[in-house]
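One protein chain is absent from this view; the other protein chains keep their places.
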């Protein structure tokens, strides 16, 4: 089992003060180091839907391209969507969307990097989520029963709390 | 039979023009009718994490309250997150977050309503997604292996394409 | 005493559901009527600060012009600032800023109008608040002890709950 | 003596150039130091309104919790609301809302901190203002005559112009 | 010469009040009719730059696809960019980008449509401008001397002031 110690110790919820009120954690005393985070997710659909997207998409790439861009742009909006996230000047955002015939559907992967006082897990997870929502939007005339699923953190590096790599 | 005919006929992707380029669909000739959409989703976590949130949350309610508000506010930002969504003056947004010991984790449900020329599925799905992301953010110091999953449309009503109710 | 009956009856907090959870009120069944709201506010300062703004401002008008525009633009952002406000396509926003030597400082007045299912009080109050904050920002190198004060609703018209005119 | 020398010398308005045109001040040559700002404000209401909020709020905390979150999120939007403010990656935002039976109403306090080239007074004042507006929004069905008042800077530290502590 | 009479009569600047202060024009008394606007623009570049974009873009379409999406999304942000624009729930936005070897460079065309009380010229012009800026951003490593030029309104329809068709 490869979960890091931070998970095991179950510390207090850092966003909750002693009185239980939500606040943005003070990171001004932390060191600025290079942080990375990789998040994953999936969107499941009927095989016919996947086939239609792949066929319709082949010549122009706009369905997947639109979803990738939406994920990248959403990463930059994370601090305006997640109330207690710190605004961060992201230095790299990359979103990959890969057809997965076994699902069937698409695998989505986002990687975010910057040098800062706090981590970028939420930015990577937000990029995956909004890319998946955009795929749903682009294909919902074909199928409304698509399901966005399995959004999780694959890894993070940098920062005092140590690196994290998800268990298989 | 609980999928509507729109799914079965696999029409063209309405966001793609003849040339395959993405565009925002023209809805100016559609009638303004009352539209509703309900979306569901879940976040899975270790039983200890659920217990900690429930205990820490009991006196003040800020973890779930923060996630609910984030979901409501995100619904209002949908057209700025999903590239080809129409901006809509939402008239009702409601987000419910319920502990689910069997998961273990939380069930999330969002309902959106307005009178407009186009539907509000994406607004409901976006509300669920951002509420889930906020739950992750509020509890990630406890557990990084939480998983956001099973985000889907439960139902939609209103509009020319007919009502939709997800299969069980 | 000229407070309207809505104040006297002390109805339930409409943003709180039976369970006490915040939600955006459903206005989809309300009629779209013309709504207006006028809000007032003040910023107090040392006489020397007022004199400096008036002198520096006289030839170009940029201090007051900047604050007016900031108020107008903020009114359009109200639904993204106030969590449970409905997004509304505002049809008129007007901000007036008048020197008041007796204060000393400035009187700020904002008027908002549109045809919609819900009122525009928050938009007018937000316009006044952000105009006042901008005045503070533009003059804070002169005086940090300026005080924003007396922000209140002067009147509202339209809507089922009746018109409101503040007591003197 | 409780105003710093910057106030007494009445320097030129730093946002106005020689020609009187508004511009964003160049801070690229300033040193990045830790900056803090604390702002205060109040919302006055009828005793019945305060009692209703306190009673309705007791079990769930959503009225005050919503206002606190709105204040925190607004601090992150300051540079998009106040035209000549510099965008800053805030490292701490904290909003406190305390019932004040003598007012009657609520005292609001916001504290902002980051390491940067310029101060965070506007972010703290914006957090107080939007928290107050949200309180108004959440309770306006009870009373429209509530008044937002006494918004001011309590203190700032860091930066070349010296620390500031408001006079009593 | 086919300019409409509105241009000839040189009416007062509708955004300026009697006192010369900027304000958002009241459109609440205007009728909601279907409005369309088409705007055009160009970006000029070296023939080698055009060839590189066309070659690099051919298999994936992402340069032009990115610029198209940026234009569409910017149209939805118009009221937050242009201070006195009314926020409008756009019902159609379409952006076309066509290589023009004679320029050399690209021709950009945006069409916006909705049923509303005021026109959508600014939304169409904003879409063209941001699509052009995005093309510049995507290709600036190839050539910094690209020039965005000739942004203008081709036509508008709907509204009391009559239709407009630009002179050739």
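Note that the chains are named A, B, C, D and E in the order they appear, and that numbering of residues resets to 1 at the start of each chain.
Definition applied: a residue touches a chain if its C-beta (ideal position, glycine included) is under 8 Å from a C-beta of that chain, and two chains touch if they have at least 3 such contacts.
Owing to the predicted nature of the structure, the values given are computational and were not obtained by experimental measurement.
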Among D:50, D:84, D:124 or D:141, the residue in touch with the chain that has been omitted: D:84
Among A:63, A:85 or A:114, residue touching the chain not depicted: A:114
Residue touching the undisplayed chain, where the options are A:40, A:69 or A:108: A:69
Residues of chain E (touch criterion as defined above) contacting the omitted chain: 3-4, 6-7, 10-16, 19-22, 41, 46, 48-49, 52-53, 56-57, 59-60, 62-63, 65-66, 69-70, 73-74, 77, 80-85, 121-122, 125-126, 129-130, 132-134, 136-153, 156, 164, 166-167
Where the missing chain touches chain C, by residue: 60-62, 65-66, 69, 73
Contact set of chain D toward the excluded chain (per top definition): 21-28, 79-80, 83-84, 86-89, 116-117
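Quick note on the criterion: only the chains that are shown with their structure count from here on.
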Between the pairs C-E and A-E, the one where more C-beta pairs touch: C-E
Overlap residues in chain A, where contacts from two or more other chains coincide: 21-22, 60, 62, 65-66, 69, 73, 80, 83-84
Chain pairs in mutual contact under the definition given at the outset: A-B, A-D, A-E, B-C, B-D, B-E, C-D, C-E
